[in-house]
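Missing here: one protein chain of the complex. Every other protein chain is in place.
Here is chain A:
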Amino acid sequence: MKKRFLVSLASLLLVSGLLLAGCNSAKTSEGSGKVTLTFGTSQSGIPRTGIMQTMAKEYEQETGVKIDFQVVPDAQWRDLIKVKLASGEAPDIFNVDVDPLSMPANVRPEENAIDLTNEEFAGRMSEEILPTVSHNDKVYGVSFAPSKIWYVYYNKRIFNELGIEPPTTYAEFKAISEKIKAQDIIPFYQAPASGWYQVLPLFETGPNYEHTTPGTYEKLNNNEMKVADLTQLKTVIEQLKEFADLGYFGKDFLSNTVEAGIEAFGQEKAAMLLRVPGTEKEVSEAYPEMEDNMGFFVMPWGDNQTIGVNPGGSAAMFGNKNSKHPEEVLKFFRWITEHDNLQRVFDGGEGNLTICWPEIEPKLTQDYIDYEKNHEKGTVMQAAVKYIDPQWMDIGKDISGMFAGAMTPDQILQNIDKRRAEQAKVLKDEAWQ
């Protein structure tokens, strides 16, 4: 009797569970009339201020269409989105870091992205950004990113107290770092735990390689030279290692994350930090005493004095061609790119001073305008040389390995060449045949 009762109870629970599951799925399905669009992105793909999420809630109130954000750590998203796209499980809207060279391979837009060429908003994006979100003369992505420049931000008070000036050569960089370290302050905040940050000095200073030896980018793209032959790049890697060994990144810096950089810089534990324009706003909002206490200079690794400009490099939104709700995706894109909403995205972001929509007034301060006037500019290596950007995270691991003593600069360069050859082979690049 007891056994029969238990079996009956178990059956009842099972059937109830199935019914409830059915009811639950009915609520979220199209049958209820409410559409949910999934939006997959890396952490840095959308503003950390949460403005996109706030606007998405308003959009839901206006239209009934919910945007469900799935935010994944940066280090995982690059790989994850490729697998999701290939397995047909990509979100309705997905962010991918774009540049003209790797976007077609990473997104395979003809198979995976909704064609936005004929949308009114596609014609309003800046000419500079369009090649990074286009393929075969068709526009596939929507970006809010500015052309990206990474500067070294420094603490003016610390510099003034130590009587030091922003460096223009590596030797000066090293000398001021030594003085800062002597005060028990971390000279330069490095963040290998995030996987990508430590790679920036190698390729953001790419214009310097091109400036020193014109034609370098072309030769690399035509497989007429190896990355291992790029002596200036090797110098930069060796200098990074020297900084690590001299303690200029701090003790046990291998566990540092990019996210914690603002805190270290804002609390004056670190005197220098590699960031993009707008950092002043983000730091001073969290640490008001830092207002007007921040200056910047171009990164002097390898005696570089050229500003590296990345026309893409940041996330762009793509609509999933295989989404069940392509029309809703397009409607959301049209809404978010309305002039007033673009302004809100710009104003509500972390503090970017430009946006790739000419109709939105940039907020560049005179400091930046003057600085850019006095320095040459060039395109960063990852946006101009093939098969660098797709292996960014691998290079990051190699550099961490070098910091820990497991690899040499030469091995890092050889690995870069090896991975370039692998990808060229997969993509059947004629220059590598």
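Note that a contact is a pair of C-beta atoms (placed from the backbone, for glycine too) under 8 Å apart; a residue touches a chain by one contact, two chains touch by 3 or more; residues count from 1.
Please note the rule applied: contacts and distances are computed from a predicted model.
Asker: Looking at UniProt, which of "Raffinose/stachyose/melibiose transport system permease protein", "Glycolate oxidase subunit GlcD", "Formate dehydrogenase subunit gamma" or "Phenylacetyl-CoA:acceptor oxidoreductase" names the chain that isn't shown?
Answerer: Choosing among "Raffinose/stachyose/melibiose transport system permease protein", "Glycolate oxidase subunit GlcD", "Formate dehydrogenase subunit gamma" or "Phenylacetyl-CoA:acceptor oxidoreductase", the correct UniProt name is "Raffinose/stachyose/melibiose transport system permease protein".
Asker: Given that one chain is not shown, which residue among A:G45, A:G195, A:G378 or A:P409 touches it?
Answerer: Hidden-chain contact among the options goes to A:G195.
Asker: In the whole complex, what residues of chain A lie against the chain that is missing from view?
Answerer: Touch set of chain A with respect to the missing chain: 75, 78-80, 82-83, 85-86, 105, 108, 192, 195, 251-252, 254-255, 390, 397-398, 400-407, 422, 426-428.
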